[in-house]
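Structure first, then comments.
Complex shown without one protein chain; remaining protein chains in place.
Which chain is which? They are A and B, in the order written, and residues in each are numbered from 1.
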Amino acid sequence: MAWTVFFILSFLCIGSVAAMILSRNQAHNALFLVLSFSSLGGLFGLLDAPFAAAVQVLVYAGAIMVLFLFAIMMFNLRGELPVRVKKARLALTAGLGMFLLAELFLAGRKLVLGGAGVAPAAGGDTARLGHFLFSDYLYAFEITSLLILAALVGALALAGRKEGA
Amino acid sequence: MIPPSAFFAVAVVLFVLGVLAFFVKKDLLTQFMSVEVMLNAGNLAFLALAKSLGKAEGQVIVLFVITVAAAEAVIGLAIIVLVFRQRKTIQTDELKDLKG
Partner (left out) sequence: MAELFWLIPLIPGGSSLLLVLFGTKLSRRWVAWQASSAVFLSLLLSAAAFVHLIRLPPGAPGLSKTLLAWISSGHFVSPITFAFDQLTAVMALVITGVGLLIHVYSTAYMSEDRSYARYFAHLNLFTFFMLVLVMASNLVLMFVGWEGVGLCSYLLIGFWFDRPAAAKAGMKAFVVNRVGDAAFIIGILFLLVQVGGSGFAAINQAAATGLLPSGLATLAAILLFVGATGKSAQIPLYIWLPDAMEGPTPVSALIHAATMVTAGVYMVCRLSGLYAASVPASTVVAWIGAATAIFAATMALVQNDIKKVLAYSTISQIGYMFIGCGVGAYAAGMFHLVTHAFFKSLLFLAAGSVIHALSGEQDMRRMGGLKKHLPVTFPVFLVGALAISGVPFLSGFFSKDAILTSAFAGGHYVLYGLGLLGAVMTAFYMFRLVYLTFYGEERMTPQAGHHIHESPRAMTIPLVFLAAFSILAGYVGLPVLFGGKADLFGRFMEGSVKTVTHHLAVSTEGLLVVLATAASLLGIALAFLFYRRTPALPGRLASLFPGIYRLLVGKYYIDEVYDAVAVRPLIRGAEMVYERFDLKVIDGALNGSAAAAGLAGKGLNFLQSGLVRDYALAFLIGAIIFLGFLLL
């Protein structure tokens, strides 16, 4: 049963990214990615990380991609320009991609040895997460909130100005 | 249970696809999106590792990554908006000043 879900979710995830590559319409691209990220959230859940799954769907699929969609709508680009990728370059990129794939597989083979994995400790996953966040990683946590603030202010400063007057 | 290596494989494929998407696409916005894809693939890999080693730190990192990615997306988009305002285009081929 879990395998079925896994395959469906993986297929959705990878398939939508592939579709994103092939599609030329920007809005379509964004929507495909929304699908991809959502299924990714499902995959997170399969990995015994419910909190991460929830955050993924809420933040990534729900907020970041929506931002992208806003941006697309703002640019209001008409149609798409012809793809002028040279064959040679395409071949080169594909080749390099294969290479990278192989390398990464090789790298991961040692680390993730196909074991079933260890079941999470008792006490609930989220509780444990919170415990980590507010003790060992407190510093990082606080910095992150500052980071978000900085990003907010920065975005306003950058793009808040109107053209002309 | 599903072995974490399967998830790791998915993560790797996702990452490579993200790289390919970055090189194939010609507009800044879509390229930026493919960067997000790569980040997500990284997240998946982290979680797979967390599961396989039994440590919860992996999930903490994932949380942080998502947060930072959000901040980065905000700033990145703001910059793209600025570029669009100046150059009236976001096709990367046209966004070059060097005459090389």
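Operating definition for what follows: a residue touches a chain if its C-beta (ideal position, glycine included) is under 8 Å from a C-beta of that chain, and two chains touch if they have at least 3 such contacts.
Fair warning: this is a prediction, and the values are worked out from it, not measured in the lab.
Trainee: Who does the absent chain touch among those shown?
Mentor: If we consider the entire complex, the absent chain touches A, B.
Trainee: Quick one: say which of A:Ala88, A:Leu106 or A:Leu146 touches the chain that got left out.
Mentor: Looking across A:Ala88, A:Leu106 or A:Leu146, the contact with the absent chain belongs to A:Leu106.
Trainee: Go through chain A and note every residue touching the omitted chain.
Mentor: 92-93, 96, 99-100, 103-104, 106-107
Trainee: In terms of residues, what is the contact footprint of the unshown chain on chain B?
Mentor: Touching the missing chain: residues 19, 22-23, 31, 92-93, 95-100.
Methods note: only the chains that are shown with their structure count from here on.
Trainee: Counting in whole Å, what is the centre-to-centre distance of chain A and chain B, each centre being its mean C-alpha position?
Mentor: Taking the average C-alpha coordinate of chain A and of chain B, the gap between them is 6 Å.
Trainee: Under the definition above, what is the set of chain B residues touching chain A in their complex?
Mentor: 1-10, 12-21, 23-27, 29-30, 32-34, 36-37, 40, 43-45, 47-54, 56-57, 59-60, 62-64, 66-75, 77-82, 84-85, 90-91, 93
Trainee: Can you name the residues of chain A that touch chain B in the complex?
Mentor: 2-3, 6, 10, 13-14, 17-18, 20-21, 26, 29-30, 33, 36-37, 40, 43-44, 46-49, 51-52, 55-56, 59-60, 63-64, 67-68, 71-72, 74-75, 77, 81, 83-85, 89-90, 93-94, 97, 100-101, 104-105, 108, 111-121, 125, 128-129, 132-133, 137, 140, 144, 147-148, 150-152, 154-155, 158-159, 163
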